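A protein chain is absent from this complex, but the other protein chains hold their places.
For chain A:
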């Protein structure tokens, strides 16, 4: 609450001022005073302090008094809302326009200046409408509609500035058509301040139509207003304009129903609706007669004792069942059309984790614009009702369990409360207006467990890049110029090399002059960095024009041209993986209860060193901008483990293992200090193990995948003339 905030501010001010005063005057003066004066001054100070405290109290009190005025204004009673008298001849909007679509009837300009791709919703203040003779038009507001407007008001969508709003929600409650007078409600709508033929207005209605013909959409003339309605049929639903919402079931919301996991249940098929057309009732009875105990058809109880709420009980012959608990006993539950298409039982059924069998031709299922109902329900045409048992039996058990899980998830996410319904509705409209920022199918439909377990590989298209494109070699160097020049000369012999990029990581020393660099056949660029950081090696430089990137250290001079070319060929076959030479493994250390880094001879591989590795340049982008947690800064601080971090990153986003190529195990050469020279060091190994544990905890899982194979050229070590082999010069270990 705002006044509380200001109070806190005031309090802080007071304390701070007191401290300042005491520091400036008190300690500096008091020691020099005489005793008499000291007493005097202490009295004075206490007066001042008292004054200050009084100030603080004074600051505090008026606020709360003022705020309590606010508070009382805010916490009004519904009976006190202003009354608006509607003249009998006030205008009535036209009937709903069936041809309305977002591009014809919706004023999208109004949403033009909403930041962050979020529409802004304005709610009209509550009024009580009466007709000429003073008779109210409807109940002022229902509990659910009040909840709904509260939910909108508390959400990010809400704005109190009518001029910035893109969507308007009237506070006139039209949830239930039976509870209102149609003509007068329409007149009330028409006199809203921004009505403008209903453009950008959103009405919520759950029970449309009335006897005898029960229309499937709200009968109140509403012109161009959007309608979020429960029980649309294909004839009244304006695809892409209206929103189909569920019929909220207030009764069941009060019942505490613990979740029940998927799996086989006592009854295969259950019908719990009480008011059904006799034709359907006959069909159901026939079903039960044919299939016996696996089908349960419930009816209204006739002879309940006093005090038992009839809506919470269902009966079959003389057996009494609790409703909605009984729904949890069935695998499939019927949702038949009643007088209206939308049935509140759908919500109960989903909640019980029972798969709804929807038998209501032309019914638009709730939120069908975004929800994939095939995953959570079975829709059977009315004429096929007698076959429903065999249709359901043909569904494999695994799929049924999947549907049960999905049904429960739909209820939790979009049916559970009025708030969930309201927010889902606004989200759908928001997605239409900002389609480039819309939630995806997966975000709408996948339950959290699936979202957690699934991996969406960013390079999912099995696209083999053209060989002619070649690769860009990136050499990270500090000051080992001689060794660097040898690497450049060696790498430039690889036929597919397209460009060579030297990342000069030494800020204290300039790179050698142009004339000193080796002359090679491909462009060579030197990038100077601002800071000596290991992550510079994985920066997505604009100079990288090829998709393939070869990261290579400035001391890896032992790789042959054939090996590198072959590595590139393998990368082309697996462009979404890391393809490298020396492989490493992570192991679980049972004694220490943590991960351990392994560079010894093993049958398995889970990482490759990026001292020489091919990968897609997209992973550079991910490493630099999307690395989870503090891994990037951790690597830079420790000057180690950037390769392990890259292995974790790639395995985590693709869900795939690395590819190790050629038998090469170590980068060892007599005259250079290879990275493995370091690797042998015991402390180094401990540090690397620490990296793995650190990264695993940041990722929250161990993404690395272990494989037991590597890639060699087809004719490697075959008894075959060497000169006929494509890659004869594959080095040894």
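Note that in this section contacts are C-beta pairs under 8 Å (C-beta built on N, C-alpha and C of every residue); 3 or more make two chains touch, one makes a residue touch a chain; residues count from 1.
Note that contacts and distances are computed from a predicted model.
Looking at the choices "Exostosin like glycosyltransferase 1", "Calcium and integrin-binding family member 2", "26S proteasome non-ATPase regulatory subunit" or "ER membrane protein complex subunit 6", the name in the UniProt record of the chain not drawn here is "Exostosin like glycosyltransferase 1". Only one residue in the set A:134, A:264, A:292 or A:435 touches the chain that does not appear here, and it is A:435.
The chain omitted from view is touched by exactly one of A:408, A:656 or A:694, namely A:656.
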